[in-house]
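Worksheet: one structure, shown below.
Note that one protein chain of the assembly has been removed; the remaining protein chains are unaltered in position.
What follows is chain A.
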Amino acid sequence: AFLLSFPEAFVSEVHKRISNAFDVFDHEFNHTVDVREIGTIIRSLGSFPTEAELHDIIAEVEEEEPTGYIRFEKFLPTMTKVLMEHKFRPIPDNLLLQAFEVLDQQKRGYLEPEELSKYLMQEGETFTQEEMEEMLSAALDPDKNVIFYKDFVGMMTIDDTQ
């Protein structure tokens, strides 16, 4: 019922955005995607869910008996709601920087790869080995072999908004 408060044209735009993103992964051209791609689709539409939140969404859009595929008809209303209600908002730069600073206990302005790996692979919603390696390949300063997190955040944010 809440959707009625939005102009139809706006909702239609949102639907098309969702449809476009979904289509990129619809390899069989039958309006289904592999459930493992749902996270990518949702995130590429501008949402920042945690893994736990992602699992909740998947549970909502899955079939009664999970098939490994998600149908567009089920995905659309859920995702529309996510976007309209601005669920899973983006993380402001300063908050992100603070997160790194918190981990940098000695306040040196950088983190050793072993430190960062330890945190990200043992705490929170842990990274896989592959995720960690990928981050390090982008974050590590090749000369000093440490992560200057302020630069890292800055660089990634620019790329992100391109």
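Going forward, a residue touches a chain if its C-beta (ideal position, glycine included) is under 8 Å from a C-beta of that chain, and two chains touch if they have at least 3 such contacts; residues count from 1.
Quick note on the criterion: contacts and distances are computed from a predicted model.
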Candidate names "UTP14C small subunit processome component", "Serine/threonine-protein phosphatase with EF-hands", "RalBP1-associated Eps domain-containing protein 1 isoform X5" or "CTU1 protein"; UniProt protein name, chain not shown: "Serine/threonine-protein phosphatase with EF-hands"
Residues of chain A (touch criterion as defined above) contacting the omitted chain: 13, 16-17, 20-21, 23-30, 39-44, 47-51, 90-91, 95-96, 98-100, 102-103, 105, 119-120, 123-127, 131, 134-135, 137-138, 156, 159-160
